[in-house]
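The complex is shown incomplete by one protein chain, all other protein chains being positioned as in the whole.
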Amino acid sequence: MAQNKLNIKAEAKNLNFFYADGTKALKDVSLPVYENKITALIGPSGCGKSTFLRCFNRMHDLYPGNRYEGQILLHPDNTNVLAKGVDPIEVRMRISMVFQKPNPFPKSIYENVAYGLRVRGERSKSAVDDKVEEALKGASLWNEVKDRLQDLAFNLSGGQQQRLCIARALATDPEIMLFDEPTSALDPIATVNIEELMSGLKNKLSILIVTHNMQQAARISDYTAYMYLGEMIEFDATDKIFTNPGRKETEDYITGKFG
Amino acid sequence: MTTTQLKDPPISKRLAKNIKRNFVERVIEIILMFAALAATFITLGIVYILVTEASGFFKEVSIIEFLTSRQWSPLFEDAHYGILPLISGTLTTSFIALTIAIPIGTVAAIYLSEFASHKTRETVKPILELLVGVPTVVFGYFALLFVTPLLQKLNPDLPTFNMLGAGIVMGVMIIPYIASVAEDAMRAVPMNMREGSYAMGATKFQTAIRVVTPAATSGIIAAYILGISRAVGETMVVAIAAGQQPTFTFNPLEGAATITAYIVQVAMGDLPHGSLGYQSIFAAGMVLFVITFVFNILGHMARKRFAERY
Partner (left out) sequence: MMKKNSVSEESLIKPKTLEEVRAMIRSHKRNDFIFSSIGLLTITFALLTLLILFVDLVMDGYPKLNYQFFADFPSRRAANAGILSAWVGSSLIMLVTFITAVPMGVAAGVYLEEYAPKNWFTDIVEINVTNLAGVPSIIYGLLALGLFVYTFHLGQTIVTAGLTLGLLMLPIVIVSTREAIRSIPVAIREAAYAVGATKWQVVLHHVIQYSFGGILTGIIIGMARALGETAPIITVGALTFIAFLPPAPLTNVAPFISFEWLQSGFTVLPIQMFSWLSRPEHAFHINAAAAGAVIIMLTLVMNGTAIWLRYRIRKNIKW
């Protein structure tokens, strides 16, 4: 059931970002995130891709002094995520995030996945049970943990913890999922598991992933954006970026001339 | 000077092991080691003296009477040696103190760690440390001449020496201890975990209560144990404000003596070395030592069980 019509789920428009000390980390970045597709952000260390990702769910608000300029529009309601009047909590209920280092809570596996539901005030035990199972299945973790849901999440391996974090993010049916280098702390087998997982997820939601690993971007993403020193250098279909990039800077990075 | 034929190839003088230098190094190391052993000697000394004097005491006093009698009057002609009144005094005052210190200290710690701005935190934490350094005799003055008169306005029947005033002041005194240690424990929780919670749409309060506090459980328990040890071992506030009449009661509106107050009272008097009265303070001290030692062990075990894993 492939979507032939290409919808834009979210788009960044002329986004500038300033850290508390005045550093301008993002310069006039514009980017569409297509619905039910995986969009990858690549670029050398320090190019601003994580900074850009964290604008989508207003993570920078946690640290005083940061400043956004520009827009990130969510469709179909055309809400500007960065507007002063928009509540970051509301945004985070629609857009969830998986972090580089797996960060499960000091709770049981069940309670970790149920966290988002609890925060939203869901009290019905059967409803939560269902959602937890659905999310764990979606994260390809259900079979491994179904008999020990009350175990502490810390007892899982690194790869399992990360899938747990994915399940946690999934449980609240987000519209967009942000992945910040999700496999960089994991071994190759765990990495493969999660990449397969992500390909399956895009049927339900849209994915924006930051990755240090170009091959990973080539493997799983539909669209790729190359960033350098806070600017969006090139954005196109993944195939095109990796076989016939339009800009020389992109080509230099892809062929390993630097970075 | 020996003149031996060297069979091995000659070692350059610079690289040869310098015997004198090594000797000096060894000696220094041993001196330092003895310094470190001092701590062990102190503990041994404490245990030795408590056990020695207390065993002298228990030769005269049956342990059954000691543990079950509700009268403690070792200095009277008709002497009784039940430790229960001292324990009830200690427990009551400590209980009052901890009901104040633990909730307030915890809330203060959570606020400082999760809600307060950087500037607020940097200003308040040093002041908490200053509070920790205020001598307890000053708090004793405060309890007797400020808090008790205040309480007497509410309840004119309140005696001058009462456990409530002492307990309240002791509680206020312990708040900074608990707040400081608990706050340190919470600050140690990595930002990564908090971000995970906020990314799920949680508020500050939800993150603080559902994620950060559970993650810092080990340190928070350490803070509570520290508070309990302080309360049980506190001497001056209770000696000044709770009175020195050993009475078996749990009523805070009465005066009573704690284990610590009793020891001080006797030590201020003139008791011949070796007398039963003299030995009684060591018996009481031993009970105190065992109580605080048990709490230290409990705290240690609790911290191992809840050890942070992140």
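Per-chain numbering from 1; labels A and B assigned in written order.
Criterion: contacts are C-beta pairs under 8 Å (C-beta built on N, C-alpha and C of every residue); 3 or more make two chains touch, one makes a residue touch a chain.
Being a predicted model, the structure only gives us computed values, none of them experimental.
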{"item": "Of B:Gln152, B:Thr217 or B:Asn296, the one touching the omitted chain in the full complex", "value": "B:Asn296"}
{"item": "Hidden partner chain, touching residue among B:Leu84, B:Ile104, B:Ala188 or B:Leu253", "value": "B:Ile104"}
{"item": "Contact with the hidden chain (one of B:Val61, B:Met200, B:Ala242 or B:Ile263)", "value": "B:Ile263"}
{"item": "Touch with the omitted chain, as defined above, among A:Asp61, A:Asp173, A:Glu195 or A:Glu251", "value": "A:Asp173"}
{"item": "Where the missing chain touches chain B, by residue", "value": "21, 24-25, 28-29, 31-33, 35-40, 42-43, 45-46, 48-50, 52-53, 104, 107-108, 110-112, 115-116, 120, 124, 126-131, 133-142, 144-146, 172, 175-176, 179, 203-206, 208, 226, 229, 232-236, 239-240, 260, 263-264, 267-268, 273, 281-282, 285, 288-289, 292-293, 295-296"}
{"item": "For chain A, the residues touching the chain missing from this view", "value": "77, 87, 89-90, 93-94, 117, 120-122, 124, 126-127, 130-131, 134, 172-173, 204"}
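Keep in mind that, in the parts below, only the chains that are shown with their structure count from here on.
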{"item": "Centroid distance [mean C-alpha coordinates] between chain B and chain A, Å", "value": "48"}
{"item": "Chain A-touching residues of chain B, taken from the complex the two chains share", "value": "117-118, 190, 192-203, 206, 210-211, 214-215, 217, 309-310"}
{"item": "Chain B contact footprint on chain A (complex, rising order)", "value": "57, 59, 62, 64, 89-90, 92-93, 96-97, 99, 101, 103-107, 115-116, 118-120, 154, 165, 168-169, 172"}
